[in-house]
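Structure provided below as structure tokens; questions to follow.
Left out: one protein chain. Kept in place: all the others.
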């Protein structure tokens, strides 16, 4: 259901690959809420994925671009302003990739060129977007920029590898640039730290099923899915959150505030529901 | 402008004293967004303040109650369900008071009965609300409960006194009960950590003007005001944030993520605008 | 082995019950490092426990006192200065108790008088110690005060109940008073957030064995025990940490920075060691 939260707003969504993508859902919801948008993804992803299909459905132009390439990003912002007829109100950065993970290099055997690539694609690209946008004066006063992140930036999840470091860097860039963009143009910059989500990217992670289950059992509300993430993005793009900036916002069913849930402990001990909420044996 | 974000929802707003109150603004916005509500405040505040006027304006019944009194709270929830015609979807806790601050006891000369009162009024009352509501099964599945807090729960602000400890306790209660209420009923429980706000309560704080100015200079977007807080509350009460729980959400223009801004430093040094963003002298 | 880290220093240790107590180990290590100390505990604990035995062993006088009673605390500080021959250099607060936990009241069915008692015993007692000490000018310039806490102050552990709120309050008091005591007398105030520890208090917690096991599997260095805690306390009482204040210091083998370890996940899934560090199946 639409609330017209983004009526008249113009946005750019980076990273919509297919209908499992969070960015895909955000694009759909943004249009539903009254926005006009452009879509950007890597040329390869545009060719391989279903981005064109989404573009048709949403009447949104596709702008293939390498988000680590400053010229490509300039093109995306310039063309988006042309196409949409004015400055941009919101941007979603949903981009992340680790060659070390892909090549199954463990964290104590990283290839450093690959690490540089991980950081460039997954974190520095957000800085590049903002620096480019700012030089072009492409963002409307009071605009809202978002990137997606994960709690591995704060706590170690085995196997998440150098993506954890990339997310920590991404969140720092969010704060650092958020100060400047806020001070000078009233632009908000935040990250949404999402539950593990079974996207195409996510499903490539080995052990993802286990992690999804553990998170689901730990989080009192269960995992947030891509639809939940899209709703949160809409809220953050809207005018209802104009003073929120430089924040890392958890959309995770409460996972980030949990140390141990009854449900997860019952699974952990393998004894099933043998204790009540106070930890007393209930089979005595 | 209404987005019908709370259409058909029922809410209780605790703590609307007058039109400077955040709770007052939240009440107005909630009704504007389609909710029906009841209002509650202490009997003294109801007599002394303008709550009745707000009640008339919003067609909302006033339920005077001492929020530290379990029986009073039971009455508020029972009557609210009767009046509004069903279970409650959202609650705002905007309650705080320190007798030590009022009596100008410094933090190293606290009266301990007063400290107990500070904690009971400003923090434990939120637990009492939730325990009462849960026993009455008064909150709708997927409901949303909010309390207002301040960054003094994390960092020391001189003169904020035992209210800092009360806010830390409030935020812990939010997490602790949030786990249980989420797990068992899908109810969200969060705090919004607001910029210092010139409410009647706020204006009673000595040094408030200085604090407002410092926060305004530090925060890249400036201080969030009561209207901004109301918008954020609406968002958190709506169905667009259904997986967010046990969080402390800063609505502060970025203050909480700042260490030192150029603007605040210029004021601090008393030299005015003599340095640029990198700290280089600009008057050389 | 002694390093003479506390040579010539005078201290008060609150909460040594028996040789499983962290406070007991701290007392032993403090004397070993050259300090002279007094011991304090509740009159009941002194009668029931083995505190007298420790006192004899360490040549330390026992001062029975209710740590929630201001007059008792005054007595402890006055007598300790007399006995030890000067102002106090360090204090350990190792005190915590929840009647709600003892009476098996769950967190959504708290008795509020008991909650007040939990907070008074486990958190406000630390404020009372500091306020009393400061009024008596009982702490040496550069002195060091410590309280023991647990990560449940930050994240919810089912069954930890209102002790979580007490610990959050304790940590806030540490910051709030730490500012004043630091500014005015150069006194440090910190908390050490310890792994779950199988003390007499700890062993009373139902589900403690499970929690110990989970923490042990999550923490890369395993749980810190009472001896480890004692060493950390010695370090924090020494002159080698003179600028550290208002901090919550984790002594937990890394638990607090973990989201999920390989070892805990293997136990959680019940499949044993079927995946390597990157999450790849190793039995394929």
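In order of appearance the chains are A, B and C, and numbering begins at 1 in each one.
To be clear about the criterion, a contact is a pair of C-beta atoms (placed from the backbone, for glycine too) under 8 Å apart; a residue touches a chain by one contact, two chains touch by 3 or more.
Just so it is clear, the structure is predicted and the values come from calculations on it, not from any experiment.
Undergrad: So one chain is hidden, and I want to know which residue out of C:21, C:245 or C:267 touches that hidden chain in the complete assembly.
TA: Result: among the candidates, C:245 touches the missing chain.
Undergrad: Touching the hidden chain in the complete assembly: which of B:63, B:76, B:192 or B:211 does that?
TA: B:211
Undergrad: For the chain that's not shown, point to the residue among C:180, C:208 or C:265 touching it.
TA: Residue touching the chain left out of view: C:180.
Undergrad: Over the whole complex, note the residues of subunit B touching the chain we left out.
TA: Residues of subunit B in touch with the missing chain: 101, 104, 106-108, 151-152, 154-159, 161, 205-208, 210-211, 214, 257-262, 264-265, 267-270, 275-281.
Undergrad: To test your reading of the contact rule: which positions on subunit A touch the chain that is missing from view?
TA: On the subunit A side, contact with the omitted chain comes from 70, 107-110, 112, 115-116, 119-120, 124, 127-128, 130-131, 134-135, 153, 155-156, 158, 161-162, 164-165, 167-169, 171-173, 175-181, 246.
Undergrad: Give me the subunit C residues in contact with the hidden chain, please.
TA: 3-5, 175, 178-183, 186, 188, 195, 219-224, 228, 231-232, 234-235, 238-247, 249-254, 256-258, 261-263, 277
One rule holds for everything that comes next: only the chains that are shown with their structure count from here on.
Undergrad: If each protein chain is taken as a node and each touching pair as an edge, is the resulting graph a line, ring, star, complete or other?
TA: Complete.
Undergrad: So what's the Cα centroid distance for subunit A and subunit C, whole Å?
TA: Computed from C-alpha means, the inter-chain centre distance equals 39 Å.
Undergrad: Whole-Å distance, subunit B centre to subunit C centre, using C-alpha means?
TA: 32
Undergrad: In whole angstrom, how far does the Cα centroid of subunit A sit from the Cα centroid of subunit B?
TA: The answer is 28 Å.
Undergrad: Would you mind listing the residues of subunit B that make contact with two or more other chains?
TA: In subunit B, the residues touching two or more other chains are 175, 178-181, 246.
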